[in-house]
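Sharing a structure below in structure tokens format, with a few things to ask.
The complex appears here without one of its protein chains, the remainder shown in place.
Entry: chain A
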Amino acid sequence: MDKIRNEQIRGTVKVEQFGDKAREARLRWFGRVLRRNRGYIGQRMLEMELPGRRRRGRPQRRFMDVVKVDMEMVGVKVEEAVDRARWRQMIHCDFQLLQVTVRDALNQAMDEELERDERVFLLGEEVAQYDGAYKVSRGLWKKYGDKRIIDTPISEMGFAGIAVGAAMAGLRPICEFMTFNFSMQAIDQVINSAAKTCYMSAGLQAVPIVFRGPNGASAGVAAQHSQCFAAWYGHCPGLKVVSPWNSEDARGLLKSAIRDDNPVVVLENELMYGVAFEVSEQGLSKDFTIPIGKAKVERPGNHVTLVSHSRMVGHCLDAAAVLAKEGIECEVINLRTIRPLDVETIEASVVKTNHLITVEGGWPQFGVGAEICARIMEGPAFNYLDAPVIRVTGVDIPMPYAKILEDNSTPQIKDIIFSVKKTLNM
């Protein structure tokens, strides 16, 4: 039985959530009451206190209690009710664009590609009958069966090699690593058998394979399960490496990866799987792909450029929101692809803002940020820098377990804010 979420149904028929609509009605009435002249009974009722003692127990909620919360949620103040048009505009709730979690986005992308091309199949540990270790492949085995969704034994080197061999014979496998930490066991097959083959054979032998799985830090899984492999895979020619942040990225990049005739490494993030994002109607179409090698400006700004990938993009946007209140407008770039790196987008941004900060979850030495620094220095944007490029990275240690230690091992929003203020000399 398919699980169809409420958001999907609402999104399809373009209907708002009931609670949101009720809130809009309440605030509309409240505004109308405030705009009436003094002496209007409605106004008197707002502040009225009934005499006598109430019975014991929790105090009853009054209209003003509810409306205060509503106003906070929507972000309006009582004074603003005077301007009717503006009030109406501010409290209006639009039907929400479809909210899709990253997990569902990946699931849908794989489902659609499996349907579109018979040669596509998925293999990995627990991807079939268990529905995926992180439930990313939920429902696919039921729909496509043993031939297309294959559970493998715990033999990374073996099944990664098998996937590459199948790709050489013309199929289009998706090889899932339960986490990219385990891909180290199979990294010879990824690099030597997959990435280099097209070049070594002078174009005679293609390897249309996708390696995907969660990458980087999770929560409380300690050192052996928390490494970020963006720099390792991003180092090698012959590979394409993508790192989606939100659901639209996940859908578009995974689809592009599957349709690409070359080996692509898709670095997902386990902490992002459950996060829901709005996806536009265009983003939901079956042929929606995001070109590999193009970064996206998530938020325009003109004081400083923040470049990031995967989960850290969210942190950058949060930091930008906080800094905006102080008048610092950050331009946030979501790399989307690690290899090939879209330096042009970063350079264009640096020309505008003159300050650059890279943010990543991985270790600093020889990392993504280090590569961006080198490229910026070698390119035309160097002359537009008013300060050296700053790298905000994970701490240069194996990931600890205790929560306080783990929290302080990857960049937090305050680290980004601190770095922005430092580079802007504030």
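Rule of thumb we're sticking to: a contact is a pair of C-beta atoms (placed from the backbone, for glycine too) under 8 Å apart; a residue touches a chain by one contact, two chains touch by 3 or more; residues count from 1.
Convention: contacts and distances are computed from a predicted model.
Trainee: Suppose you had to identify the omitted chain by its UniProt name; would it be "Phospholipid-transporting ATPase", "Pyruvate dehydrogenase E1 component subunit alpha", "McKusick-Kaufman/Bardet-Biedl syndromes putative chaperonin" or "serine--tRNA ligase"?
Mentor: Answer from the UniProt record of the missing subunit chain: "Pyruvate dehydrogenase E1 component subunit alpha".
Trainee: From the listed residues A:Leu34, A:Met90 or A:Met168, report the one that touches the chain absent from this view.
Mentor: Checking each option in A:Leu34, A:Met90 or A:Met168, the one touching the absent chain turns out to be A:Met168.
Trainee: Would you indicate which residue among A:Gln205, A:Gln224, A:Ser285 or A:Asn408 is in contact with the undisplayed chain?
Mentor: Once the missing chain is taken into account, the touching residue is A:Gln205.
Trainee: For the chain that's not shown, point to the residue among A:Ala160, A:Ala230 or A:Ala381 touching it.
Mentor: Hidden-chain contact among the options goes to A:Ala160.
Trainee: Can you list where chain A touches the absent chain?
Mentor: With respect to the unshown chain, the touching residues of chain A are 121, 147, 150, 152-153, 155, 157-171, 188-189, 192-193, 197-208, 237-238, 240, 261-262, 340, 378-379.
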